[in-house]
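Pasting a structure below so you can have a look.
Only one protein chain is missing from this complex, and each of the others stays in its spot.
Presenting chain A:
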């Protein structure tokens, strides 16, 4: 390294002969003078020659005491001394050959070396010498065949004793080879060699070969000598006239030096003949670069003037590039409204994926994710960034607080992508959305899916545990808690009221003790929401849970607030049965939700999330059936002959050993049945306590309890209604509610008994039986009781046609019973009907039979 440094000093002091020596004396004002009156090269050179090159004392960083001495001795001053004879043989040779290009280059070179020199007037006079061999050497040199020249010289020296080549030829040859060597070294990033060659061959550093100066400048940059690099660029701008090279010099500098140095170099600008500064386009490029860099860093600010200029640039340009640069800057600097306009312009100008990404992100940042979703979806496959923007958009939609009603297409688009890419956060977000909209079984499925994909992801497990808690699935909940014991307090708290109370109390205490902290926490949560909306959703859910159990102060509210998030659901969204019934969108939304249920719910301990359960959230069968169904994916049955059969399905997975049948049960026409339990229970509380509750009120109470997911209490309420003399429609409702409540608990036999307690209307009776039988088939299947599953299915098939989901269960039941023929028939029929999951069954059979054949 010390060698390097020494070289650099030498280079600066002596070597960069005409180059840096000239400009060192002309910082600031003098160079400005020069710039005002652009002169032909000769006069510039003459001016430089008139003043002795400054010693490196004027050099920006003289570090060595020796640095001052070498300069004066050896450099251009000597060569340019008045007595020096300029060797014009090469020039004359090129002239004689009519090679004007090389001739001009040679003139430029000689002028750079000898500022006093002028081309001879008799340039085209016949060359005196008639040395054919030497002429041949010059010819080879002119053709760049330096090795040939070397060889020819050596051959002649060997054959002709005492012959010496002209000094100029050797000097030119040395330079030419040195230039090649310097370029090769630069290409191979051997910067010390670049600088050494430049030092040894200072004549290379002239306007005739600006490329060499650029390479030397780059070598300075790479050896951490930006001052020297700037000197080199400055030399070009002060001395060289080729306008393309001047512009390129700034461009080279822009690739290597910081903006401050570039600005300094820019002051050496000259005016083009049309009085426009030669670097105008470069200034724009600079601005673009500056804004572009600032766009990467929210802490780097651009002045208002520059932003205005950038805006003008962006408007004037035809492409999307400039608007994008500006838009990203604005986006990162929290000027979303302005950013959005520029992104929009960029999109209009075919800015493509990048514009779409920015547009989407900006919309989301403005809280307009709903509007952003369609365009995000449209561009999702254009790049990883677009995909992320899309996923983030939907996640932010799903986890909006308070929950918003989403268009079906949003979920339709999102679910397959989540499933296809095993996107854990997406599954979680869907889980929270389902949870917050009261679709607990569906939430369960999504959380379970997330946990399957990422077994050690605490938030997923928390979602699962919380949902199980709400569903009173004690055994399954205990399993989850056991897995997370010692790793997650909030999960452990779900089975530990003491811990729960402690956590809540701690948080409350914190908040009370330090309101500021509380604000900070809120701010943090707000921040969290931006960064991790799913996590924020989980945090909200917990906050709700804690509120439920925190103590007497909140107790009254807690009673009325069944689900943490349910209380936040917009009133229009399911407070009253009628309202729900009149909300086709809500219903269809859920439908699509169910149809897109994930394909891999494992966990043997969990009851499958069944459509029937989902329906249990419905207000009443009548209301449910009144809801127009949007069966996006027409499930089955060309022979949909059943009277009130509206096939639909919640996909449910039943895992049985190797093959994983994907089954959809029938009849789920659940709706977003998020009747708030608040008030609902309170209304009947006194009457209930006094025991003088009317049958009608008892039925209402039963539905309330169903909504609160307290099915066993609901059974009591419905029983009370029947006991207290319910009759007619009320009795029917009570019995229906009771059977639904049993089904919720998977007590299907009880459900069937309950259903028979009161004669149901034919339609409802059929419906109930169909549901119960489907439930029983699934339960049997899950318990490996395949014969019973098939019996239940057969019984059910007498009432209504079997849908594809249950046919799958049938197929797999046969499979497990090793009735391969029957299974094969069913799977093939399903596959022929376009059911993709059935193919798995066909393969499983093939697999099985093959296994046993060999």
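Throughout what follows, contacts are C-beta pairs under 8 Å (C-beta built on N, C-alpha and C of every residue); 3 or more make two chains touch, one makes a residue touch a chain; residues count from 1.
Note that in this section contacts and distances are computed from a predicted model.
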Protein name as given in UniProt for the chain not displayed, "cellulase", "ABC transporter substrate-binding protein", "Malonate decarboxylase alpha subunit" or "Urease accessory protein UreD": "cellulase"
Option touching the unshown chain, where A:151, A:474 or A:849 are the choices: A:151
Hidden-chain contact residue, picked from the options A:190, A:335 or A:378: A:190
Chain A, residues in touch with the chain not shown (by the definition above): 145-148, 150-155, 157-158, 177, 180-181, 184-185, 187-193
